[in-house]
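Okay, here's the structure, questions in a sec.
Let's turn to chain A:
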Amino acid sequence: MISVTNLSKKIGDVQALNKLSFSAQDGHITGLLGPNGAGKTTCLRTLFGLLTPDEGYAEVDGINVAEKPIQAKQQLGLFPDPFGLYERLTPREYITYFAELSGMSRKEAKAATENVIEQLNLGDISNRRCKGFSQGQRMKTALAQAIVHQPTNIILDEPTRGLDVMSTRLLRDILIDLKSRGHCVLFSSHVMQEVAALCDHVIVMANGSVVATGSPDELCQQTGESSLEEAFIKLIGTDEGIAA
Partner candidate 1 sequence: MINRKFVSKSLASRLRHYALPPSATGTSRLAAVIISALFTSTSYASDAGQPQPLDTAEVKTHSCHLDGMSEQLQCGKISVPENPQQPDGKHIDIHFAILPAIKDTHPSEALLAIAGGPGQSAIEHAAGFDRLLNKVRQQRDILLIDQRGTGLSNILNCEDSEATSMLSFNDEGVDIIADTEKCLTQTDADITQYGSQTALTDFEAVRTYLGYQKLHLYGVSYGTRMAQLYMRHYPEALSTVTLDGVVPMQQSVVAIGSAIERGFELLMRDCASNAACHEQYPDLLNDFKTVDARLTKQPIKQSVRDPLTNEPSTLLMTRGKFNGAIRMGLYTPAIRALLPHAIHQAAKEDYQPILGIYALSADGIGLAMGMHASVVCGEDIHRISDQMRKDAKESYISSTMMEGLEKTCEIWKVPPVADSFSEPISSDLPTLLLSGELDPATPPNWGALAAKNLTNAKHLISPFATHGVAAQTCANDLIADLVDSASIKKIDASCLEKDIRRSFYLNANSVEPVIATDANIPASADEATSTDNATGTDKE
Partner candidate 2 sequence: MNKLIAMVRKELIDAARDKRSVMAGLYYAIGTPLIMCGMFMVLINQLTSPEDLNITINKAENAPDLVRYLSRKGINQADLAASPDADVKAITLTITEDYAANMAKAKPAEVIILADNSDEKLQNSIRRLQQELQTYSSEMGSLRLIARGINPQVMQSLKVDMQDQSTPDSKGGMILGIAIFTMIYSVFISAMNLAIDTSAGERERNSLALMLSHPISTRQLVLGKVIAVTLFALLGLVLILLISKIAYTFVPWQELGFSINISTDFMQLMFVIGIPVALLASTLQLFVSFMAKSFKEAQSYLTMVLFVPIALSMAASYNIAPDVLQWIPVSGQQQALMDFIKGKDIPMLQLAVSSTMTVVISIGLMLGMEKMLKSEKVVFGL
């Protein structure tokens, strides 16, 4: 479970987060939806302790990130945007490395890597260096890195950006699978369809604050609009930065 309470953060002159509060439950896929510049990435970085909030706090499984960053991060898996692959390492080395950074012993890390390679069908590319990988292969490698240590919470930053249809579908299947196994999945996106298709719970952000929460249906009801798209535009006051 992930929860943020009353988060505020100013970056330069911009109030990136403004008393932001929400929570994402285990066994659910929670979407963080907002236009570009709404503060989604800042929010996620705060969750990982990379940014220190000016006010408020973030918790992972009830552990305060600012107070016990190591323990809190132990429970997190990150699918970053951009992926941050090491071009000169193979997916196998890459995944094992991050598994070790997440606290596994080398032996455990190797075993976990084998599992996740199988799970994501990475076998054919697992011993090739990442340089020259397609976007789909990169995505899978990054995802494998995020889930290799079986964290309860998995955070994805704009996971579908740049993916082709097949890859997007694959990602969707994996997320649903994770959800079914009781993980807490939180992802940020500015693509409505994706959110509509996947999420149990949507958090709509604009200007650093939550403007609405609920399931896609609930959101439609709240706004009295029949389509999600119209609902969003209404919620955030503009269609700028939202992709259909």
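How were these candidates chosen? In short, all candidates are chains of the complex that A comes from, given by their letters.
What we mean here is this: a contact is a pair of C-beta atoms (placed from the backbone, for glycine too) under 8 Å apart; a residue touches a chain by one contact, two chains touch by 3 or more; residues count from 1.
Keep in mind the model is a prediction, meaning the values are calculated, not measured.
For chain A, the touching candidate in this complex is 2, chosen from 1 or 2. Only residues 11, 45, 48-52, 69-74, 76, 78, 80, 82-89, 93, 97-98, 100-103, 105-106, 109, 129, 145 of chain A touch candidate 2 when the two sit together in their complex.
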